[in-house]
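My questions will all concern the structure given below.
Missing here: one protein chain of the complex. Every other protein chain is in place.
For chain A:
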Amino acid sequence: MALWVDKYRPRELSKLDYHKNQAEQLKNLSQQGDFPHLMFYGPSGAGKKTRIMCLLRELYGTGVERLRNETMTFTTPSNRKIEIMTVSSNYHLEVNPSDAGIYDRVVVIDLIKQVAQTHQIDPSGQHDFKVIILSEVDELTKDAQHALRRTMEKYVATCRIILSVNSTSRVIPAIRSRCLGIRVSAPKVDEIVTILNNVCRRESLTVPEELARRIAEKSERNLRRAILMLEACKVQQYPFTAKQEIADLDWQMYLKETANQIILEQSPSRLEKVRERLYELLSQGIPPDIIFKGLVQDLVKNCDMSLKAKTLEFACLYEHRMQNGSKHIFHLEAFVAQFMNIYKKFMSETIMMDEF
């Protein structure tokens, strides 16, 4: 049984629930039968992928929905074999090149070359290019991004590339210069509420207005997360009640508790414990920059303004080092140690002030 997120994913541009104006524009784009390389950017759960698939369907018809999963094999110059999962139809191919880690360059380049060279113009002669969707392009190594530059230009006659990214700041200017950017902002809370109501109606359920709103607010304007939460609520308890509990994501609670432990005690032994917890989060696949952000948001709560500023300064410093280094844990831990240090000083100073 499909999850609601997949079951109720709009498949046509005209059925999109929000950003209707943009959907209209995308429709115009597809009607020309031709477009430049595109870069869809926006926070996760905002609907980038849904829009991309709707656009493709508009362009190629329902054929794009007949998907195959395939494993493709690539060989690096040093003769190492890399396997990557791809999803494709007769018209397009989707891949997340950052799955290949530091070998992403080989994947991107070989893939585009292969598709461009083996492309078949479909019998009706309407489409003379295929589409390659590259997801999480902001996670690509600089090396891979550089390699994309000329490749994108060279094969443009036979293949168009659609990039999906969260943060455009990590995409090099030369690539941004080669694409038309399409901004997909997160849906508003009201829009999410409407969509949750629609889902319930189609499932023949009734949902109290208050619960829908609470879910929408808790989802951080991430539609995917909101629908998942709704479904989880349904599993937990139906009929729904307005005040029923909405489960937090496990890792978020875990992260909050980690921050809490740092605030409670600043000592080498505590640092050791925190380190284990950070390890745990990393091994669960939580991206380290998300961990940084979550920690900072909780840690600064008890600080005065100048300590807040200091905390951010250190967070920036260590996060930046982390992005350019290899062992994430080192830099996370260094930040925590540094924070414990300044926080302890701050606390003892405020206590002294109180005593006077």
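Of note:
Heads up, the rule we're going with is that a residue touches a chain if its C-beta (ideal position, glycine included) is under 8 Å from a C-beta of that chain, and two chains touch if they have at least 3 such contacts; residues count from 1.
Convention: contacts and distances are computed from a predicted model.
Name of the non-displayed chain as stated in its UniProt record, restricted to "Molybdopterin synthase sulfur carrier subunit", "N-terminal E2 ubiquitin-conjugating enzyme", "Protein prenylyltransferase" or "Replication factor C subunit 2": "Replication factor C subunit 2". Among the residues A:K20, A:R68, A:R150 or A:K344, only A:R150 touches the chain that is left out of the figure.
Residue-wise, the contact with the chain that is not shown comes from A:T158, picked out of A:Q114, A:T158 or A:Q261. When the full complex is taken into account, the listed residue touching the unshown chain is A:A186, out of A:I84, A:V115, A:A186 or A:L228.
Within chain A, the residues in touch with the undisplayed chain are 22, 24-26, 28-29, 31-36, 41-43, 46, 77, 109, 121, 125, 128-129, 142-143, 146-151, 153-154, 156-158, 167-170, 173-174, 176-186, 220-221, 289, 292-293, 296-297, 300, 305-306, 308-309, 312-313, 315-316, 319-320, 323-324.
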